[in-house]
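Heads up, one of the protein chains got dropped from this complex, but the rest are sitting where they should.
== chain A ==
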Amino acid sequence: MRGAGPGERAREAREAVAECRAAYEALNRFTASYRQLVLGVGSSADGRRLRRALEDSGRRGFELSLGLRNQLLAELTEPGGRQEEEVKMELERIWVLCLSALEIFLQDLGRAHDLSQLFPLPSLAPETQLVNTGVTSFGPKGWSLRRPSGKASERARELPEELAQWGQRLEEMLVEMETKVNVPVWSVEATVDSPGAEEPSLEGSAGRSPRGCCARAPLRLQSHCIVA
């Protein structure tokens, strides 16, 4: 719904950005908790409950990521570049954050999948035991399933059932995100203070090069930008 004047539009844009940011923070929190779960696979904390929790949260993570991506896409690909510079920059920053979080989530998903196969639980052969690591419980105390916020979950599409399939779809999605959207990943500057670094400015790089330029850059440079 487009408001009447530019002020209205600006407010809507800022609201949208705030929503994206909230959705991203949910994804961030989720990634950290998911990692805690995967840490337990194969260890003495493993069990049917852990595996079920893994599946459930995997599904939820997928929902979250899809939702966030769709939302960001919708905002970023708005026709005509009607957004202000600041809003656009903020969205790009969230885009990069989202990409990074998804990478981690994808990695953890893959690891969970591999480890679950290494220690197949329901049919644990008599020879395979779980590794005695000293950790006896999985997940944080009061492991709560935080529901994703409003719009993000609405925009989630249908989910495939299997863990492995999620991994694949997520990977495809990630590749799509990295290649098809015109957001130069490396132009985002850190806004957080780190030890030894001086206070960085809030704006991103002044001259953003279009994606075409990046594609023509030597492969080595590209990998440096995108790869962790």
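Methods note: contacts are C-beta pairs under 8 Å (C-beta built on N, C-alpha and C of every residue); 3 or more make two chains touch, one makes a residue touch a chain; residues count from 1.
FYI, contacts and distances are computed from a predicted model.
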Statement: The chain missing from this complex carries, among "Regulator of G-protein signaling 9 isoform X4", "3-methyl-2-oxobutanoate dehydrogenase (2-methylpropanoyl-transferring)", "Myotubularin-related protein 6" or "Cytochrome c oxidase subunit 2", the UniProt name "Regulator of G-protein signaling 9 isoform X4"
Statement: Had the left-out chain been drawn, it would touch chain A at residues 25, 28-29, 31-33, 35-36, 38-45, 93, 96-97, 100-101, 103-104, 106-107, 110-111, 114-115, 118-119, 127-137, 139-142, 171, 174-175, 178-179, 185-192, 194-197, 219, 222-228
